[in-house]
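All protein chains of the complex are present and in place, except for one that has been dropped.
Each chain gets a letter, A, B and C, in the order it is written, and its residues are counted from 1.
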Amino acid sequence: MTKPDISVNIAGVKLNNPVIAASGSFGYGREYAKLFELKELGGISLKGMTLEGRNGNPPPRVAETPSGMLNCVGLQNPGIDYFLENELPFLKKQETVLISNIAGNTISDYCGLAERLSETDIDMIELNISCPNVKKGGAAFGTDCESAAGVTREVRRHCKKPLIVKLSPAAADITAIAQAVEAEGADAVSLINTLLGMRIDIKSRRPVLSNNAGGLSGAAIFPVALRMVWQTARRVKIPVIGMGGVTKWQDAIEMLLAGACAVQVGTATFGDPYAMIKIRDGIENYLIENNYESLCDIVGKVIPNPNGIL
Amino acid sequence: MTKPDISVNIAGVKLNNPVIAASGSFGYGREYAKLFELKELGGISLKGMTLEGRNGNPPPRVAETPSGMLNCVGLQNPGIDYFLENELPFLKKQETVLISNIAGNTISDYCGLAERLSETDIDMIELNISCPNVKKGGAAFGTDCESAAGVTREVRRHCKKPLIVKLSPAAADITAIAQAVEAEGADAVSLINTLLGMRIDIKSRRPVLSNNAGGLSGAAIFPVALRMVWQTARRVKIPVIGMGGVTKWQDAIEMLLAGACAVQVGTATFGDPYAMIKIRDGIENYLIENNYESLCDIVGKVIPNPNGIL
Amino acid sequence: MTVEDCVIISKKNIAKGVFDIWVKCPQIVAEAKAGQFIDVKCDNFTLRRPISICDIDNKKGQIRLVFEIRGEGTDWLAAKNVGDCIDLLGPLGNGFFLGKTDKPAVFVGGGIGVPPLLAASKPFGANATAILGFRSACAVILKEDYEHNGASVTICTDDGTAGRHGLVTVPLEERLDAQECAVVFACGPKQMLKAVARICDKRGVMCFVSMEERMACGVGACLSCACKVKYEGEEKYFHVCKNGPVFNAKTIVW
Partner (left out) sequence: MTVEDCVIISKKNIAKGVFDIWVKCPQIVAEAKAGQFIDVKCDNFTLRRPISICDIDNKKGQIRLVFEIRGEGTDWLAAKNVGDCIDLLGPLGNGFFLGKTDKPAVFVGGGIGVPPLLAASKPFGANATAILGFRSACAVILKEDYEHNGASVTICTDDGTAGRHGLVTVPLEERLDAQECAVVFACGPKQMLKAVARICDKRGVMCFVSMEERMACGVGACLSCACKVKYEGEEKYFHVCKNGPVFNAKTIVW
């Protein structure tokens, strides 16, 4: 039997497979390149980048939770100049799709980043309007339609690369945000970023995280992410990249059935650095076992109950 | 040493301890009464009640998720008449605080329920404006301030019992809803109800739940619940009852430190029917080991980082 | 009903993915009846897993559970060994209403629906006829156990590799048409139960079915395991864990 086609085309960019490393979990790829070749991945969404370098929040920056974790890294990154000079050359050689995840305090920060990245070998830009761990920018842009539309509109004007907008689950209605950014020219949406959570150390009585609260990721949030992906995929015509708790290949299949054309995997990599490779192989096997030729045979093919609440 | 005082007073009602069975997980108490005496509990929030009996959603109504579960029971209940005649007499004898969780399609449904229950031996009323599993009413009232305030205002007029309003985590800002219902005379708020989630059966390609989506509960949501309880407790003066994923006594202590004066426990009971008893004992032991005299020594006593994001 | 820590006394792998265990649980045994079930706590899972009581040994204070690996929970259970402890909640639900055991009764089981009927067939001795359906010869289980209890057993397989080729419904109809039968007890896939119910209904034979539904509490508190039944002229959701798992087939809205 011929192998099924697990490649996917998102806004004109071809990914060899639908499994992408989620921003912030994979750095700039160097570390995990010691364990496997990065071209095994469909793509890498790089650590959130800002114009100027950022130091991020003080430690502790992580806490474990049932089937999940909290983080408040706070967009630590060396800034675009350092990135272009010291990291991009390495990444270019990896033969995988490179997605720049960008963040800013102001719309002009975002535009500046998009403009400069447009002149580079980056394949796509992911507009992060959903980081819960920084006071300015981040999620502030992602929770109401007007701001989300506004930043997308401006960035679109400066961005010559395919533009993905990464959505926040904190929005009252994530599908409305998705529609708003689609209307402003986003080429795709990715969702979800983390949910805001907290843990308290009952010995010290202090929050475990330096920032008091942080972003909840991992398997715990999968059902919420899946629901949002499904809702969103039915409302927009642009591709939807699903993420949030994808840990096993079965989770990825659920996301694809719900309408995601690709998945991002973050937290699962911490427990198992090979999680993404296993997910990719599991997707391929599922297609083979069900005699499907390509991902098109499953993307969005969930059969909902017409009388269901959603 | 004298035992610490773990009783708590909510809006004039005294609970022997701060552990309450969450609505929907404990029915009308009869079943678990076979395992332990119900007076061991601080109170019971009874299964959501409507004026007329409701049949609820078709099966399947539950799905397991990592460290959690989804349900779409859909407020199945026999209606208030049946309850008053056949269930309340049994409950009255149990020497525990009885909280009626009420739901409706319209404001007048809620008012009718509150009015009738005001004439009974029910101790408190919990206004459920946060059920994600029904099309009308439920969460529709709980996600914007105006509706939440509106229904609280009207019910307050008809309700002679202490009134708890149960909040939905789907609100864009749960603290705003809390403040809105406080302003309309709510005596306490309880939070959180379930988050909306979904699972898909990858063999049948159908959603696991008949309703497509359902409410996510259990340990998975604890960090989100804790964050919301903490945020809310700092914004309102009325008591906050914390719930969402409380599974171990340590979780309850975190909730109390965050500002909850009591906790409700739902999903944990399914895995361990004695979970609430263990949580109660764990709270008592924590007080003893730390030489505290009463719950007042811990409620709201978390020490946040002043530079934190929240 | 009680929560009991139970030691696994014996364990056999009786077919591919199917395990047969005896566990020591004197408190549960003290109340247990054929047709009831227990709810197994599986480490690190939120929900317990319901498994029917297949057999009861009152003297030894043990119950027998026969289960198939269907997913993560049953996989966890299958990894437990003799000497390990499992936490069971039970007995749950109502057992079979056996009626007069000196009258002929037919037991119709399909696949993993075969074990829940075993204990019920015992008191009927030679009055029991067991019609047991499986996918294939390699999936046949408990044949000797039914025979040991005195039942005359007919095996059916989907692929004809053992016993009769085809569904259990054909031998059931033959049996009912040939001889008197006071009651039929059935457990298995919903489609099978529905067919059995229709066959019995046509002939005016009393029929009890053991239903399955996804559960959370297992005790009747959470209202998860809904099953639609006709009740006082209306269609209502009853609950498999509390009102069942055994229902009079006539009441079920299929």
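Here, a contact is a pair of C-beta atoms (placed from the backbone, for glycine too) under 8 Å apart; a residue touches a chain by one contact, two chains touch by 3 or more.
Keep in mind that what you see is a predicted model, and the values were worked out from it rather than measured.
Considering the full assembly, A:Gly271 is the residue among A:Gly12, A:Pro89 or A:Gly271 that touches the omitted chain. Residue A:Gly218 is the one among A:Gly218, A:Gly259 or A:Pro304 that touches the chain missing from this view. Of the listed residues A:Thr2, A:Asn55 or A:Asn291, the one in contact with the hidden chain in the full complex is A:Asn55.
Summarising the interface, chain A meets the missing chain with residues 24-27, 30-32, 34-35, 47, 55-65, 67-69, 71, 73, 76, 218-219, 267, 269-274.
The rule is simple: only the chains that are shown with their structure count from here on.
In terms of which chains touch, the assembly is arranged as an unbranched chain of neighbours. For chain A, the chain whose average C-alpha position is most distant is C. Of all chains displayed, B has the C-alpha centre closest to the centre of the whole protein C-alpha set. If you average the CA atoms of chain A and of chain B, the two centres end up 33 Å from each other. Chain centres here are Cα means. That of chain B falls 36 Å from that of chain C. Centre-to-centre, using mean CA coordinates, chain A is 46 Å away from chain C.
The set of chain B residues that touch two or more partner chains comprises 65, 67-68, 218-219.
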